[in-house]
Each structure stands twice: as C-alpha cells, then as structure tokens.
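For chain A:
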Amino acid sequence: MKTYNFAALLVGVPLLMAFSIPLFGFISKQLAKWITVLTLTFEFLFSLYILLWHVYPFNVIMGNWVPPFGENLYIGSLATILIVVISFVGLMISIYNLWSAKYGDVVHFALLFLMFVGGSIGLISTGDIFNVFIFMEITGISSYALAAYGPERRALGGAFKYLVISSIGSTLYLFGVLLIYTQLGTLNIAEIAARISQTTPGLLTFAGILLVAGLAVEAELFPFNGWVPDTYTGAINPVSATLSGIGSVGGVYVLIRIVMTVFGKNGNFVSTYGNLDLMTLIAILGTATVVIGELSALVQTNIKKMLAYSSMAQMGLVAMAFSIGSRLGAYAGIFQLINHSIAKAMLFLILGVIVSFGGERVEDMKGLWYKSPFLAVTFTIGALSLLGLPLFGGFWSKFALVDASFQRGGWYDFIMAIVLFASVVEAFYYLKVVGYIFTSKPAVSEKIKVEISPAIPIAAFAILIIAIGIFPQIVSGISYSAAHELTDKMSGYVLNVIPTIVGH
Partner candidate 1 sequence: MIDFLQNWIYLTGAMALVGIGLYIVLTNTNILRIIVGLNIVDSGTNLFIVTIAWHPKSVMPIYTATNNLVVDGHVVAADPLPQSLVLTAIVIGLGTTALALAIAVKIYQKYGTLDVRKIKEEDK
Partner candidate 2 sequence: MVIVEFLIKLSQGFGIGALALATGLLFGGIARKIMARIQRRYGPPFTQNFMDLFKLLSKGSVSHGWAFDLGLVAGFVPMLAALMFLPIGPFTLFPSDSSLIMIVYLMMMAYLGMAMGVLASGNPNSAIGMSRALMLMAGYEVPFAAVIFSIYFFSKTGYLTQIVAMQSGGFMNWNIVKMPLGFLAVEIVLQGMLGEKPFDQAIAPAEIASGPMVELGGKYLGFGMIQHSVALFLETGIIVDLFLGGAPNFWIFIAKQFVLYFVVVLVDAILPRLRVHEATSFFWKLPLFLGILQAVIVIIQGGVLNV
C-alpha cells in the first residue's frame, strides 16, 4: 500500500477555497472568479503531476487510521485520469465563466461551482461507500443551486425536477449502502469488495438493485433520467456544460465502481454477485437510454434540448460499454466518457456564446459560418467527435466499443446493432445542424464577436479533441490500465488499498 497524503489537497483545496470565496467576494467580484480559475489550475496541474510522474496508485490515509478502519482516499489510474479530465473541464469552464457570469450573485455562483468540482473530485477519489453518499450530496446540492441560477424562470423548474429525482435517487443509494452495511459491518469499498460473497444473496441482490437505481439518476440512465432534458435546458449554458462534462462523469464513475468493483465477480467477463447480474441490468438500461435519447433528440427543435438528449444517449453508450465486462469494454467506456465529457462541454459552451447573440432553436444555428467561423468550426468538431468520425477523439472510443461488444458476442451483437442504428440517428441530427451552420444564409447578418475568455476554453477543447483523434495514445494508455482496475478488482483495487486482505 502506497500512501501520498499530500493528495488530500485535491479534495481539500477546492472545498476550502469554495467556502472562502465570499471573503474574496467582499474585495471584488472579479477576484472571486479568478480564485476559481486559480484553484482549478492548481487542481489540474496537481492531477497532471500525479498522472505524468506516475504517482498513482496511492492512498490518502487520515490520522493513521489505515483502511478498512479509517476513511481513505484511493487514487488509482481510473481516478487519476478522471480527475485530470474533470479538473481540466472545470478549469476551462471557470475561464469561460470569467466572461459568462455577469448577472446575479456572481460570488456565490463561483462558490457553488468550485464546490461542485471539489465534490466531484472527492466523489471520484473517496474509498468509503458512505462518503460517496456525502460527496454525492455535496455535488447534488451545489448542482441544484447552480441549475437554478440564471435569469430565466425555466432554470428554477429544471432545478426543482433535478432536486426531487436526485433526492429520491440518493435515498435509494443510501438504503442500498445500509443493507450492505448490515451484512458486512463495514463501509470501506475495498473491504466490502473483498467480502461481498459472504452476504445473503437475496439481500445483496436487493441492495444492488437499490444502488443501481439510485446511481442511475446521476448517470442519466433511463428510466431515472427524467430530469435531464428539463434541467439541461433550463440551466445556463456553462452549468449545462458542467453537469454534462463533470457531473455525469462522477455519476457514471460511482455506478461503475459500485457495480464492477464492489459487486464484481471476476471472470473473462465481469459479472456480479447476487441473484441478478447487475451488469446485464446496466446493459439493458444503457441500451434503452441510447435508443430513447437518440430518438428523442432526433425530433427536437431546441438545440439545447437536443444536446441534453444526446448527453443522455451518450451516457447510455458509456454504461453499455462498461456493462460488457471485459477489459476492452471498460477501456471503451472510459475513453468514451472522456470524449463525451470534453465534446459535450464544448458544445454547451459554444451554445452559450451563440445564445448570447440570439435564440437557441435549431434554426438559429443557420448561417453560423457567416457569423462566426470559429464557432462554426469548433461546433462541427464537437459534433463529429460525438458521432465517432475519424480524426476526432470519438472515433477511437466508438471503435473500441464495437470491438469489445463483438468480442463478447452473444446478445451483445444485437445490442450493438441497435446502438449502431441509434448512432445513425444521432448522425442525422448532428449533421443536420452542421448543414444549417454551413449552408444557410443567416437571418440576421450581425457578426458574433467571440471574446478571448470564452474563446480559450472552446479552442482548447477543440484542439484536445483533434489531438486525441490523431494520437489516441494520449488517453488510451492510461485508460487501458484504468480498465484493469475495474475488471480485476482484487489486484486492481482491493489489494492496493488493503494489502493484507484475503479475497473470498
């Protein structure tokens, strides 16, 4: 077991800075915004250091309470790459916010944003199943408030819907956790994972279903994802970007961590303990989400809603990839999650700039090329990456996904056929928008002037997408070792946290 307690700053700093932002806010509103940028720069650089200098995997142990007795943070390869992505996306959005957060309570908005990012990082790094609940609520509460932020009333409606569904979801999660606790008397993920086979199968199954149902709310899986379209549409665009670029990453991470690491039964293809194979459950949920998301997105006339449904569908794709259970499948899922996080966040940010100059219907995208070539090109890059076209990041993850599911074979062949069909539908509506952007003449010929602060994140995302598209090695190496963490739970996770434990 390797420890590196200094990394507690990853969770501590953003939360600390978040709650001290009102102090800075007394000095200047701008300072509050810059504090987010600085904090997230620190986060990003620190996580990049962990990634590039290969500090991971390690534990953060508080007060010498070694796990399973104390609460610990575990940062393995999966957590590392996701934290890098989250802090990068967060940093970019915070730079964007320098421009976009103009009205209302800017200081508290910055507070909530930083709290959300910090909560997400905590969610990903924690090694305690109850702490997961706490961090879920931290991100949850901050995201309800973030979603309600904004000049339009629909933000409030969206936020309330999110709140109701999400509260029920976290209650379900808590019930699941407690049922496991009654069986094993521990809350440490590693110990639960090692001793999961000692539980009563019936209760374990019930607990698993509750956990999956509760986490599917955050992971945007049907039928627990009713909040998605309203909340994404209602929130202001940087918040939508945050929710889809950061929030859904955390949601899916926890779902996968619980199902694959805690419940997982190793084999050629991971399955779970209990009477019901939760991986199958997730595969069904994922496929249903892809189909429902893509088909609903097809008929949208509001582009933000379209992106929301597309987000949902992409999450389904990610869940379906993980549910394959092989290392390749987990790899595809991680890769797809990263690609989606980057591309969708970028699309929402672009939309934010466009909306500030006009409406957000699909028709309003007409002639974007003539109004702002920069936005047109970057939007196209994002859309094509989501479609999985070559030279863009999405190609490699979709390719790996198809490979993985055909290696699994059996009924995954049919799932894959359905998913690919849904991808064709997805291609249709994205290319339709791309067509509007380039071919139509704009209704108003007013140019869109993109200021420097929103331009930086958009350009950075676009460059990153193309970089991943040309050199998939940027993400593929770490993703592949992260996939190992999921598919071989003893050597990948449990023994790194509690070296002395014996698997049962």
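If you want to know what made the cut, all candidates are chains of the complex that A comes from, given by their letters.
The working rule: a residue touches a chain if its C-beta (ideal position, glycine included) is under 8 Å from a C-beta of that chain, and two chains touch if they have at least 3 such contacts; residues count from 1.
Given the structure is predicted, the values throughout are model-derived calculations rather than measurements.
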{"item": "From 1 or 2, the one in contact with chain A within this complex", "value": "1"}
{"item": "Partner candidate 1, residues of chain A touching it in the complex", "value": "130, 133-134, 137, 140-141, 144-145, 148, 153-154, 156-157, 159-161, 163-164, 167-168, 171, 174-175, 178, 181-185, 187, 199-200, 203, 230, 233-234, 300-302, 305, 359, 361"}
